[in-house]
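Only one structure is covered here, and it is reproduced in the block below.
With one protein chain removed, the remaining protein chains of the complex are shown where they sit.
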Amino acid sequence: MIIKLERIKLQTRKAEEAINITPKVEEIVKNSGVQNGLVNVLTSHTSSGLLVTEGIPCLEKDILTHFSRLFPEDEDYHHRRYLDYDGRLGFNADAHLKSVLGGISCSFPIENGKIVKGSRQTIYFMEYDGPLERTYLVQILGE
Amino acid sequence: MIIKLERIKLQTRKAEEAINITPKVEEIVKNSGVQNGLVNVLTSHTSSGLLVTEGIPCLEKDILTHFSRLFPEDEDYHHRRYLDYDGRLGFNADAHLKSVLGGISCSFPIENGKIVKGSRQTIYFMEYDGPLERTYLVQILGE
Partner (left out) sequence: MIIKLERIKLQTRKAEEAINITPKVEEIVKNSGVQNGLVNVLTSHTSSGLLVTEGIPCLEKDILTHFSRLFPEDEDYHHRRYLDYDGRLGFNADAHLKSVLGGISCSFPIENGKIVKGSRQTIYFMEYDGPLERTYLVQILGE
């Protein structure tokens, strides 16, 4: 069994942003040498997300807009308070809730060295609390 | 290691529909010969979903009804516009958002040749933009 794990750094540029990471994931799968198996992609942060949808800008906007409609930044959150261990006020409860709503990972089969996914399935890293330097993981298991 | 991947075709019949695919997934696991491992089930479309809940019709209705309450079809979506590459207007932003909300995959352990899941856990293919011919994947890894 081949097991490979890569940590990918990503500098986000906006407070909220949907970043298409499909080409990077496909490259890692190709370079892994795994012919059959699976790939897991996972964010390492609780105020960001990882999700799969169609890769078009209008839909990226819709997801961010309507996630904010469900979890507005100015709701009366418990998390909007001084965080001792951070030495600052925590104002990102909405980001954590969006992360839970949209999810933090995806998993696809690999067959004949390629990810098996629908033609419109695009893997997005979701920034809900940027800009920040972020890390996501790409793990490949197979043979 | 045994790695098997099956692509299952499914003709949906309604605009929105929850289709119990548990028997099919159990059959594929049984026929795979894998005694211990895991099974991943995944839709290949961004306007459909895959989720696990109790297998009762009243709850199927509740999920579809309340997903539509959160993401109504007639919201003012960015995606409600002409799509060049499709040669038509895109009117299914709500379907994409429901897909993200409910998720697109599930994963269960296999032990002694059987899926290990709670007695009420039912695997549903979720159609949010039908009727269409759909594909979902069932991947099994193990030994």
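Think of it as A and B in the order they're written, each chain with its own count starting at 1.
One rule holds in what follows: a contact is a pair of C-beta atoms (placed from the backbone, for glycine too) under 8 Å apart; a residue touches a chain by one contact, two chains touch by 3 or more.
Since we're looking at a predicted model, the values are computed, not measured.
Touch with the chain omitted from the figure is made, among A:53, A:107 or A:121, by A:107.
Contact residues of chain A toward the unshown chain are 1, 3, 5, 40, 42-47, 70-71, 75, 77-79, 81, 83, 90, 93, 96-97, 99-101, 103-105, 107, 135, 137, 139, 141. The chain not displayed touches chain B at residues 1, 36-38, 51-54, 56, 58-59, 61-63, 65-66, 70, 101-103, 106-109, 111, 116-118, 120-122, 141-143.
Following the convention adopted for this analysis, only the chains that are shown with their structure count from here on.
In this assembly, the C-alpha centroid of chain A lies 20 Å from the C-alpha centroid of chain B.
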